[in-house]
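Removed: one protein chain of the complex. Kept in place: all other protein chains.
Right after this comes subunit A.
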Amino acid sequence: MFFNSLSFAIFLPIVFVLYWFVFHKNKTTQNTLLIIASYYFYSCWDWRFLFLLVFSTFLDYYTGIQIEKAKKESARKFWFWLSVGVNLGFLGVFKYYNFFASSFASLLNGWGIQSSPLLLEVVLPVGISFYTFHGLSYVIDIYLKRIKAERNFVDYSLFVSYFPLLVAGPIERATHLLPQVKVKRNFDFEKAKQGVYQFIWGLVKKVVIADTCATYANAIFDHHENMNSLSLILGAVYFAFQIYGDFSGYSDMALGMSKLFGIDLLRNFNYPYFSRDIAEFWRRWHISLSSWFRDYVYIPLGGSSGGMGMKVRNTFIIFLISGFWHGANWTFIAWGAINAVYFLPLLLLNRNRSNMGTVALPWEWQSVSVFFQMLLTFALSCLAWIFFRAPSIEAAVSYIVRLFTEGTFASQYLENERYNYEILLLVGVFVIVEWYSRTKVEPISGKQSWLKLAACLLAIIALGTYSDYKEFIYFQF
C-alpha cells in the first residue's frame, strides 16, 4: 500500500475519522488504533514479516527494561549486546547475507579456489533498515543512560511501528517521538492544514517530479552505451531529481500525514540541492539517517576529538557504512566512498561547518561565487548519484567515461521515444519553486495558498506519471 495509491487514499481517511471521532478518548485508545492501523498497513506489504516486526519490537522493549533493571555492568552489557546482535543479525541475514556470501566466493575464486556460495532466496522485509535503526537507537540511548526504558508496550510499539514512518523513515528518536505518543493528542486545525499542504507537496514531488524524471533517467541509464554526452549529463541530473523527489516526497507525505494525527516527525530534507558544499549537503539530505550515524557511530568512535587522523578515519567509516546501509551492493559502498572523498578537503581545511545558515543570493558580486558553489556541489552529487543508480561499478565507470569522452552535446531521441531535453522546463520550474520556499517546509502555505494549492493539484492531475508506476526507491532499503 503506497502513499500515492488508491488503497491508501481510502485507508488514511478511515484511520483519520476513527482516530478523531471514535478512539479520541485518551492516548491509549489513540495509540491502540494507530498500532492496529500500522500493523494492517504493514501486513498489506507482506503479512509474514509482521511477526518479524512484532518480535523486533518486543525484543527491544524487553531488553531496554532489562538493561535499566540490571544491577551489574556485565548484565547490562549482556542485554545490550543481545539486542544489538539480534537486530543486526536480522539485518545481516535478510539484507546482507547474499552479498557477503557471493563476495566471499568471488574472492576465493579470484585466488583460484573454486566455490559456489549457498545463497538464500529471501525477500527483504520492507522497512527493516528503518525499524531496526529505531530499535537500536532506543536501546543504545538506554544503555548510555540518556533515556529511561519505556514500560508501556503499546506506547513503545507505536514508536517503532507508526505507519507514516514504518517503511521508509524518517528514523525517529525515542527522545523526540516517545514524549509525543505518551500524551493525548488534541486536534489542531492549523497543524492539520499544514499537514495536508505538506502531503500534497510531497505528492507533487513524487508523481510529477520523481516519476517523470525516472522515465527519462531510466531510458538514459539503461542504454547509456548509446547515449551522447549531453544525454548522459541530463541522465545524471534527472536521476538526482528523481531520487530527491522520490525520497523527500515520501518524507513530506509521511510528515504531513503524521501532522493529521497530531504527531510531529523529524525533518528529513532541507533543500539539499541548495547546498554550498558537500558537508552542508549532508546536513540537509536524509537528515535523520545522517544524524543517526553521527550520534551512534561517529561520536562513539571518537568523533572529532582525537586529531585529524581520527576525524578522517571516522568520516570514511560513517560514509562507507551509510553507503552500505542503502543496499548490499558495491555501487552503494562506492557512492559512500566518493562522498567521503568529497568531504575530505573540507575536513582537512576545517571548513566543514562554514556553511550553516540558509543560502541567499542578494544582488552582490559575492552571490556569483555562492551560485557557483551550489552548482559545483550539485554537479559533484550528480556524479556520485551515477554510482547509486548504476547496476554495477563497471556500468557506472563506463557511464562516466562516456560522459566525458563522447563529446556530442546535442538533442537525442531516446529509446522511449522522447527527446533528452523535454523535461528541463519542468525541472527548472521545480527548482525555482523550491528556491523561493527554502525557508519553509512546503511552498503552499502563506499568501494565496488556495491558488498555490490549486496549482499543485493541477500539476498532480495533469503532469503526474501514473501508467508507468514507479515504487518509492527507498522502500527497497
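Heads up, the rule we're going with is that a contact is a pair of C-beta atoms (placed from the backbone, for glycine too) under 8 Å apart; a residue touches a chain by one contact, two chains touch by 3 or more; residues count from 1.
Throughout what follows, contacts and distances are computed from a predicted model.
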Undisplayed chain, where the name is taken from the UniProt record, one of "SGNH/GDSL hydrolase family protein", "Amino acid ABC transporter permease", "Glutamate synthase (NADPH/NADH) small chain" or "Nucleoside-binding protein": "SGNH/GDSL hydrolase family protein"
Selected from A:W81, A:F187, A:F404 or A:Y436 as touching the chain missing from the view: A:F187
Which of A:L18, A:A70 or A:V196 contacts the chain that the document leaves out: A:V196
Touch list for subunit A against the chain that is not drawn: 20, 187, 189, 192-193, 196, 215, 418, 422, 450, 453-454, 457-458, 461-468
